[in-house]
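One structure is given below, represented as structure tokens, and several questions about it will come after.
Yeah, one chain of the complex is gone here, protein chain that is, but the others are all in their spots.
So that you can tell them apart, the chains are marked A and B in the order they are listed, and the count of residues begins at 1 in each.
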Amino acid sequence: MEMKVAKKKLGLKERYRVMTRDLGWEPSYHTKEALYPYVGYEGIKIHDWEKWEDPFRLTMDAYWKYQAEKERKFYAIVDAHAQNNGHLNLTDARYLSALKIFLQAISPGEYAAHKGFARAGREFPGVGTQVACQMQAIDEIRHAQTQIHALSNYNKYYDGFHAFSDQRDRIWYTSVPRSFFDDAMSAGPFEFMVAIGFSFEYVLTNLLFVPFMSGAAYNGDMATVTFGFSAQSDEARHMTLGLECIKFLLEQDPANVPIVQAWFDKWFWRGFRVLGLVSTMMDYMLPKRVMSWREAWNMYGIENGTALFNDLARYGIRPPKGWDDAEKAIDHMSHQFMLGLYQWSFGTSFHSWIPSDDEMAWLSKKYPTTFDKYYRPRWDHIKKLAAAGTPYKNYGLPKLCQTCQLPTVFTEPEDPTLICHREVEYKGERYHFCSDGCQHIFENEPEKYIQAWLPMPQIHQDPIRGDLGAWMDWVNLKDGQDNGDYVGSNDQRNFDAWRGLATSNE
Amino acid sequence: MAVAALKEYVGVSRDRVENYHGKQLVYVAWDYHMLFAAPFMFCVEPQMKLGDLVRGPLSALMQPDPDAASIDWSKVEWLKLGKPWTPDFERSIEENGIGHKEQLRFRTPGLNTLRDAA
Partner (left out) sequence: MSTVFIALQTNEDTRPIIEAIAHDNPQAVVHRQPAMVKIDAPNRLVIRRESIEERLGREYDLQELQINLITLSGHVDEDEDAFTLTWNS
């Protein structure tokens, strides 16, 4: 009989100690303050960095092993997808609009998160924190790369994928995630951790990757499912670390509590505005839908958010300031935003469309108190305009919010038929906002937000000076190809023709 | 409140009126007319007659709404800084006291077809 050999391996806790704490050292010819100059100015007080621990106790050796395994799984599926014309397994090429938005707006955010964590890993003094931030920096660049790589397969066949980085920098609907990350990266390291760990990882990524990727599976897009779930497996670790970091801040000093609360208030609202984009992807762009934006919000926003806030109540943390306004907006935001995307589709590097009768029936079932009352009449009117041969385009460029940078499409919390107007004068200049939440964020740090590069007002400055054609060239958008209605687009024609070839012997 | 920073932190607005080569921005919104997803932004000369803006580019953008043809501009209720306000169409933007990035709103009581449709 074979003898069971006693394990010589270190236990998990022991290994974690050796591979993190034991890698640190005390500086001898520089002061700690000189080594870590950015760790004090936000007002956060840390007394004992040793108290910070990664609950997964993940060490670099194990990290490489499991990440390599994730990559192998990812490329096995992406290769199969490319070899088997996976793009023709989609339910419908309209679905590609969601992927285009993802590539232009979200994947660059992964890269921004990578840069932010590389910086945070240098700026935090604790070794456990440094190691965790370095792993996260590598995770995030992996996410950016795998997403771009997976979606490059679609770029071979469809419009709108070719210039995602220009569009990240220059087009208008991407400015909401872009400004989110710019805001976080230009904050101090602790605020950055709360912004990303709490708002982006905990609130946003669940809503973005989980129901949306499950939706991708439902719509036959295995390449996206794979990068989505592969990324989200890292995000699960990140949100746990983010939560751990927040607990650590709250436990280190009672003076940290109001600072963290103010960041919760700010970053919850900033994250919520990024979700405006996600809500339209879920309610309008998946030809087959797994769940509505409202249902996803109930599960990952309300249930999961409330669990977190109840848990943190023992430190004196309350739900974020905009929580109630968010709830009032849930049944409206995807419709308000999608109507905007449709009427400004001449300026989007993806297609939109008027929802079909079936889709409208689904929307009124999922939004029984709002869709028929407020949004169906508008879509019906838009349908009439299209039938009359005068399809609706709104060439009026929109007013943007100085904070979230979205067009101010959202309504008064108490009146869904009236646009929310908010305005502040600061140093003799007017600034406009989409909501109380965005106004409060501005008022807390006006010097930061007055610098916002707002894509719409910029169109009227140098070098574009109001020339829409010049603007299209500049954002790398081909008029008549990348933009406009899905009906009659190259994407529609090509998908239908290729799918016909794939399913017949003609 | 100030931005937390290691040294003095001063921001510069990117949308100052000097950047518009003699023009300025004006925002106009038609209350309760949500077919238009957001207020319209115009970049105009301050010397432009307000009536020319209203009857020209603003009216053109409003056409897709079923109420557009029935508007009587003399009965429209205007708001400036959220308060009732009486414009003078024959005078310029500047003479009407409309500053850079000013938000004008107007209402057409009794004429809210799409809002009242459901």
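One rule holds in what follows: contacts are C-beta pairs under 8 Å (C-beta built on N, C-alpha and C of every residue); 3 or more make two chains touch, one makes a residue touch a chain.
All values derive from a computational prediction rather than experimental measurement.
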Neighbouring displayed chains - absent chain, whole complex: A
From A:F117, A:F192 or A:F209, residue that would touch the chain that is not displayed: A:F209
Contact partner of the left-out chain, one of A:H30, A:H47, A:K156 or A:R314: A:R314
Sole contact to the chain not displayed, among A:S199, A:Q232 or A:N256: A:Q232
Interface residues of subunit A (partner: the chain not displayed): 11-13, 55-58, 62, 66, 69-70, 73, 205-206, 209-210, 213-215, 217-218, 225, 229, 232-233, 235-237, 239-240, 243-244, 247, 290, 303-304, 306-307, 310-311, 313-314
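Criterion: only the chains that are shown with their structure count from here on.
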Touching residues on subunit B, where the partner in the complex is subunit A: 1-6, 9-16, 19-21, 23, 25, 27, 29, 31-32, 34-41, 43, 61, 64, 66, 81-82, 99-103, 105, 114-115, 117-118
Touching residues (chain side subunit A, partner subunit B) in the complex: 37-38, 41-43, 188, 191, 336, 339-340, 343-344, 372-374, 376-378, 380-382, 385, 390, 392, 394-399, 407-409, 411, 417-419, 421, 423, 429-432, 443-454, 456-458, 460-462, 465-466
